[in-house]
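Missing here: one protein chain of the complex. Every other protein chain is in place.
By written order: A, B, C, D and E. Residues from 1 in each chain.
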């Protein structure tokens, strides 16, 4: 049975809505007249919108559990180009009204599928040192538990639970098909680099309740944070394999991670100096940009224009087109 | 029988050489004592080096035909980190001493193969408008004659006869495998964009005798020069097909070409504003950088270092490694 | 009889206004309480201001024709440093209340005068090839129709109907007096360059109903769009004159157009490489900047300060002074 | 009688020369074999070239007076793209062999003419305060003596004795014709700004014997150095006129001078914030660039190319063309 | 008796306040419904907040004297991350309610102490020329009166009455302890440079009633404005001492002042070219940055986060920490 739900990315202006949302965040504020109002962040798997409840009170505020499902009624409107909902009623959701599949960006089935694919891809590595190293990561339950849960960012690309895994698997797939086109590229190295390049994000970001940066994430950053884990895993894989992990191989792998932002201005402490590092930087950029821009195009609702609105961080509008390409 | 030739990229310091080279350029100069000397550019398929003939005369100078094979004897030396040859004798080459295969970066067999592959790739395009357009280009003998002959640059990547074709086919192969990984990408559009993005170079560069820029190439540039050809071919394909070429499709294609340098600072008059334009810019960059850096590593002769020398235009050294990666 | 009208650039805070405006744009929005309001863009020849009509309805919204004259009553106020009007009444304008001269930045008399001057200036060109070329443009009624109507921009300099013509004639006048001061400069070339440098804007911008960018304008840009028109007109002028248009002359002209933004960061695909290109870039800049800054000073209403407010795009305030210069 | 002289800008490769030059600089150096050689800078009014005298001695070195005329014989050659002369003989010049007109970039007649024109232009100023101020400068013999002698730079534009005057008068002429085109511009202010903008160079540069920077010139710079002179002259003009010089007028004038480099990156402590300051910056740039690039084109000898060689400081080649523009 | 006052930097959300503030600025505005409201800037020595009085009238507006003490009642709230007060009552302050010490950033006792310390530090200078020069400044009552009153800025570091003095003395103390660590540094020169580097701010800024820039301050800037005062004082000290002030010493001092912004992009007309200029630039930066960031941390109220909010001008958040450093 198709969902009757109006998804966030389907909402037009001035729609009357009465359905379940996941409440990601809540704030109690006073307006200019000193009256309190409640500002909510309402999400489903297709995006998020702000809900405003006027004439709120502390007790209403306290009664709302974030991270939970609520049934919310109200009317949509555009405010400064963003869709909002003027909330008129809010109440606990009846469990029967909730379809989990409506609220996850990536369903647990999909995460399972992605995680399985990750394992396949890593087990396809030929270089025994790198495959052993990969096994050590796969065997680390705490690491993997975070790896399949973490987002890839808090507002840019793949900013959803499971987003890191989705980005990494997508990037690895691309690496797997691109590497054979360039015989000078070490495909195994590139694949392991794709696997680990953003792995520091599992501790750089916080994503238990809401998305943010950990203190260490802000002060040190994922590019650097993962290095000591890599060193530990390499030592572990040496113990496991009973042989030395080639020092140059480790050096190349650490360089791949540390240089993947590609340019100083993006906080990269080193420029890419190996072929794999150059390829990883550009393909990572490709995967992230294509996801972000496709998302920007999708989320640009409530307008018939062939153009998205101006995107500050990318410095341009994007062309959605009129569809007349046939 | 393996070639007995010492190729340019094999030359070490202080080797005595007596073999055939292609002479790409010659200049007669006076040294500080007023004595004339001859400076030659000697090439084979692996690279080029400067030859210096001391105590030259106008008649020696005039007797040397550039663009031809000559037998050159002398001794190699490093000068400011570049390999040179002090030429002691120079004479016409005996035809039996010449193996054409030693002097072309891309053999005519290879060019045939690449050209055939180009046709295959273009005929794989599903969109009938774009396939018709491609056919109009393929049917234009003058265009194709230049397209398979032109270099992709005069000193950066793929700077050899046939280099444009080699770069374009390599890029198209990458586009072909990457596009299916992103359902939002229009793979046909991306492929045609890869085909035409640098096609303006056939008239931007001169490559009959030696490589250089045409006046139009310097004053207008390949990014813009190809546009009117595209317009003409679109008109031709409309006549051929008897139906309108969708205007938005042409606009997207022109935008793909015009924005492929990706950033204003590289002379791009527009930033990429479609998914295909973003992908083309990054994959073009990938193909060009991997070729250039692999070449820089290969050409870095006369040193046992794990590092290439500093590359001015890329602002770094590259790590060749010690080979201890097993 | 002097106009009794309070022009937009004369409005102070808290004035009661009841007069005719041209309505350039209208939007219906819901405020935070879910009540609808109407936001209008009201213009006369001296500028524009936002009108807010509270408690609007869909039927009010639908009853307002944009691009038409309306009688609007209300009170002015400053909001975030911009003058606004709180609209209390809005009704069709009595034709007798409307003086067309109050609403055009450039009157049709003025446009006629400018167009006549354009013709004079072009007919003063000595070089027969360039004069023939100019005639081909002048004879193209569709081109000229757009040329005398188009604005020169949508928010920066000369952003009004006829603005392109006004900018171009002003720039040509400057070129005409500056060129003789530098004997190395080809004054004819400079003049034709000034005529055509922004001509691509006739199709880059849309200005039938409201100002904006066409899709082609955004994806390709005026710097490039005009080139094929130039090629067509050159061919036409060759047919007309029965002789070849010198190829280098065409190349120089195309370079003049393509490089007139002067620096890569402003989307110029090429840097100016001829004397005329250098001069055109700087004089175009002069004409545009003097217009913009004079406009910024004029429009800076509602303040007795000797300074304009901070201008984001130019990164500074401007000094209007206290007048004590005598 | 036309000069039989081969001027510096006429010299081709491998010419035998025996004529008078002005010796601007001399240095005694040891070559790699420990032998001494003499390096001279030989100039005439069309440019300069380096002369090399091998096997020099201290006594030869000491016998050569710089800043004087010498008869020099030798042969020209291109060295790294620059014309040189291998000097074979050097001797005092016979006064009858010297035609002063061959050695000055600007003849004293021309300087007289320029100085006279400067006075005319300044006396055309309508604003009495500014005209009085100009008179105070004109009456200052020490100031004017330096002003008509100083170069405008030591290697960029107008780098010759009298160059400051030539640049200033040329710029004032342009200001005089441009100002009336923009009614908002104060033409008197612009003219006085053009007169004084670079006047600090009279003490920033040294030009008695050879061109260089004074210590104060390097540590403080002409943009700032002239300000206290302006303050003194304003005070003097007040005493002379018996009335106050309007403070805002002085402020505007000082701002005009201090901001004329236009952008922070060129050492401008302030951005132009008045219309006159904007115009002065752009027209100064125009006058300097047109002079420099015309000079670069003229001095680009010994080559049949339509292009100058690459100019490092302007980041491009310039197009001289093939002459086929008719 | 400890103050019962709730200081600005102690205020949390939703506090009821009724106490005296200093009113720094007032504006009367109309809201979207055309109703007037009053916006006040309320300060005490710990910071400032905006007060909003709804339903204001012209007569209320006129009755409020800025720069005076008022008793203000209302409720605090966070608005866009800034603390505001919704003002419900406003009335003249009873003199007995006012404790001057609550409202000055620097008490007059503290200013006296700083001024005394300034004199001590200057009298510790060994170089007789520089000490004489310092005495001439100290003896100039008008100069000193401004010097101890002026702020060091209007919104960045030390933006309070007496702030210039506080910054300068703090910087001089640092110079005094750093200079002996580098024997090549001239400690006297560095100290005098620290004293005078920002002295131009006494006339660049206006601070009688409210803080702002003078016209001269905006058009010329403090870096340049102080130079003629230095020249005058040097002349005065020469008269006083009866001996020449060494010209190089003056040049070095002027360079110290003119280059202290350190880089062109910060409006420095010259880069530091002496050791003292390099040290002054970096230590000035140190003193200003430490003050600003400590202030940003202190003023970041109403949040339990270990992080300040994002600071636009410094491009980052700052880490306040959780205190768990022991």
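Following the convention adopted for this analysis, contacts are C-beta pairs under 8 Å (C-beta built on N, C-alpha and C of every residue); 3 or more make two chains touch, one makes a residue touch a chain.
Every value quoted in this text rests on a predicted model; they were computed, and no experiment measured them.
Asker: Under the definition given at the start, what are the shown partners of the omitted chain?
Answerer: A, B, D, E
Asker: Of the residues listed, A:5, A:255, A:281 or A:317, which one is in contact with the missing chain?
Answerer: Spelled out, the listed residue whose C-beta touches the missing chain is A:255.
Asker: Can you list, in ascending order, the chain E residues touching the missing chain?
Answerer: 129, 170, 173-174, 177-178, 181-182, 184-186, 246-249, 252, 255, 271, 273-275, 278-279, 282-283, 285-286, 289-290, 293-294, 297, 315-319, 321-326
Asker: Touching the absent chain: which residues on chain A qualify?
Answerer: 215-216, 218-221, 223-224, 227-228, 231, 248, 251-252, 254-255, 258, 264-270, 273
Asker: In the complete complex, which positions of chain B touch the hidden chain?
Answerer: The list for chain B reads 14, 31, 37, 52, 54, 75, 77-79, 86, 306-307, 317, 319, 322.
Going forward, only the chains that are shown with their structure count from here on.
Asker: Taking contact as defined at the start, I'd like the list of chains shared as neighbours by chain A and chain C.
Answerer: B, E
Asker: Which contact partners do chain A and chain E have in common?
Answerer: A chain counts here if it touches both chain A and chain E, which gives C.
Asker: Going through D-E, A-E or A-B one by one, find the pair whose contacts repeat those of A-C for over half of the pairs by residue number.
Answerer: Answer for A-C: the repeating interface is A-E.
Asker: Between B-C and C-D, which chain pair is linked by the larger number of C-beta contacts?
Answerer: Looking at B-C and C-D side by side, C-D shows more C-beta contacts.
Asker: Give the rotation angle, in degrees and rounded to the nearest 5, that superposes the C-alpha atoms of chain A onto those of its identical copy chain B.
Answerer: Rounded to 5 degrees, the superposing rotation is 180 degrees.
Asker: Chain A to chain D: how many Å between their CA centres?
Answerer: That gives a centre separation of 61 Å.
Asker: Multi-chain contacts in chain E: which residues touch at least two other chains?
Answerer: 215, 218-219
Asker: Got a list of which chains touch which?
Answerer: The list of touching pairs comes to A-B, A-C, A-E, B-C, B-D, C-D, C-E, D-E.
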